[in-house]
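Before I ask anything, let me first share the structure, which is written out below as structure tokens.
With one protein chain removed, the remaining protein chains of the complex are shown where they sit.
By letter and in written order, the chains are A and B; residue numbering begins at 1 in each of them.
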Amino acid sequence: MKSVIDILDLSVSELDGLINTALDIAAHPDRYAEKCKGKKLATLFFEPSTRTRLSFEAAMLELGGSVIGFSEANSSSASKGESVSDTAKVVSNYADIIAMRHFKEGAPLVAAHSATIPVINAGDGGHHHPTQTLADLLTIYREKGRLGNLKIGLVGDLKYGRTVHSLIAALSRYEGNEFYLVSPEELKLPEYVKKDAHNAHFVETSQLMSHINSFDVLYMTRIQRERFADKAQYERLKNSYILTPDKLISAKKDMCILHPLPRVNEISVKVDDDPRACYFKQTLNGKLMRMALILHLLSLSDGKRLPPLSGEVGVCTNPACITSTEQELPALISETDGVRRCVYCDKEV
Amino acid sequence: MKSVIDILDLSVSELDGLINTALDIAAHPDRYAEKCKGKKLATLFFEPSTRTRLSFEAAMLELGGSVIGFSEANSSSASKGESVSDTAKVVSNYADIIAMRHFKEGAPLVAAHSATIPVINAGDGGHHHPTQTLADLLTIYREKGRLGNLKIGLVGDLKYGRTVHSLIAALSRYEGNEFYLVSPEELKLPEYVKKDAHNAHFVETSQLMSHINSFDVLYMTRIQRERFADKAQYERLKNSYILTPDKLISAKKDMCILHPLPRVNEISVKVDDDPRACYFKQTLNGKLMRMALILHLLSLSDGKRLPPLSGEVGVCTNPACITSTEQELPALISETDGVRRCVYCDKEV
Partner (left out) sequence: MKSVIDILDLSVSELDGLINTALDIAAHPDRYAEKCKGKKLATLFFEPSTRTRLSFEAAMLELGGSVIGFSEANSSSASKGESVSDTAKVVSNYADIIAMRHFKEGAPLVAAHSATIPVINAGDGGHHHPTQTLADLLTIYREKGRLGNLKIGLVGDLKYGRTVHSLIAALSRYEGNEFYLVSPEELKLPEYVKKDAHNAHFVETSQLMSHINSFDVLYMTRIQRERFADKAQYERLKNSYILTPDKLISAKKDMCILHPLPRVNEISVKVDDDPRACYFKQTLNGKLMRMALILHLLSLSDGKRLPPLSGEVGVCTNPACITSTEQELPALISETDGVRRCVYCDKEV
């Protein structure tokens, strides 16, 4: 039995396997059209996310399986106060695999340890979103032919952007990657993300144009006005981060542009027809990787519950942590490198 | 043509048939995997209920059929004021069988008499919820090997709990059942429920622990704070009804614990690993019985509308009755044992 909550739950060799499966699916979709016949995916989306949900549903249907689920919490029993753990136990009787999105950090981890079927984290608040990272990795691999020795520009909100944190964690397991962190001072990458990425080299700047000519990959994210204490600074900066055709003149001809979508206005529509624009291909790649992941996890599914989580029973003060609402669920605290963190939400305690 | 609105719409021999089918499905799921190929279930949920809806959907998919529907009223035409009768007529052109949940009492009965396909009541307000009772019955049968000669503790809100009323109605058709009614004074079982249960014996108490050692079945339900006029009494009582491991020490080793779910806190999570805890198995059994019921009703479906309901045209003053909103639908009144009731919601007039 295996569940995927964090991109690091997958070893490098598992990642390579998923990429190979995804490429094979792309080349021979017919060979996979009945692989999950009679299997059911439950999409338990406690907060809405069309793209992710539709991608999971398309993935399961293209494998010949079917789908049940809900697309927001108020059409679920959550409004009656049912715990995530109970939902996972009940749905284990209705489906073969779960994709869960939840507004509470750690909720899919709780589900994974209550369910008797595999659980895929489809996004838990600002915490993890591993299948987005799988989409990013397959896109980079298909466009550049490798996952190492890359110069990657990461642009926008690097402080709160979970997709950026996961991508760095995943790519820093490969050799020779250099990250150019392009953000305003207020939205800089947190130190712990850099610290965990032993293999990688980092360059920090607030200027998108200063290094764009050396990027192999340009990863754009959204900057939300609400994140700025100093609105004047926001007004000063915002246009400098909007990608427009003129900013791409000095970029490499084979650079690839990624964005986790939805975009609001951080990439001009005029960029869409540039051959370097890969953000729509990225959504196709996300579906392929979700197909590969569903197959992988179903092959490891044995109907047995995962062993209990370990840690010292404690209290987590993060209001977004699942332990703040889940019935009879105390925080578990574990220590790494002298830092004590909540096992569910990873916040320092 | 047959629809199931009330558990008593099924005869004892039909119930036995459903139980046998459900056991056969559990033993040989593959034999049923294509039984409903090409058939469609419409899940018309005018109010949300994840568990019930997902259970119906899983049931239909495991029979090889497919599902259309909606999960709450505001994503339906109900917001434009369409009548339940019209919805049932329209959906008869789109599907082969309907599962309807509605906030108005009697709505599924109206649908059943307008549709040309079978209708299953998936819960109509505080009125009926027959497939929950089917889940309860199969669970008791699988755990205890019989549906008669049982001592059944019913705990919590026995006044408003429709699942309790239906379970008593269903089990009192079998010989030798004794019901222990455990509730605060304010939430006692209504007299008419007892009166209709000719075969059964009742013991009333406000103390869970007074008879727990003799129960074969312990059926827990939720007590809602809102139901109490006297909040102080609620605070005094609430803990005495919460099931915890210590309260189970004196109970029989083979007692089975049921709960219609979702639970809030009326059963401690610590009870879940007790082998007597059957409330998650109950959800599996619910799916199996829904599969059996779908098969049974489809086998009786002939495209003909049910004959019109009979009764004296009148007025029902129950604001939760479907006649309060349905276009051109007067109440029908029928008399049994000198009591005049609305045919739709069963309230005395």
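Throughout what follows, a residue touches a chain if its C-beta (ideal position, glycine included) is under 8 Å from a C-beta of that chain, and two chains touch if they have at least 3 such contacts.
None of these values were measured; they are calculated from a predicted model.
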item	value
Residue of A:S3, A:S71, A:T221 or A:S324 in touch with the missing chain, whole complex considered	A:S71
Chain not shown: contacting residue from B:G81, B:G145, B:P319 or B:G338	B:G81
Touch with the omitted chain, as defined above, among A:A33, A:L150 or A:L306	A:A33
Residue of A:A27, A:A229 or A:V264 touching the missing chain in the full complex	A:V264
Residue numbers in chain A that touch the chain omitted from display	33, 48-51, 54-55, 57-58, 61-62, 66-67, 71-72, 261-265, 268-270, 272, 280, 283-284, 287
Hidden partner chain, residues of chain B it touches	38, 40, 42, 66, 68-70, 74-83, 85-87, 89-91, 93-95, 327-329
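Note that only the chains that are shown with their structure count from here on.
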item	value
Inter-centroid spacing, chain B versus chain A (mean Cα positions, whole Å)	40
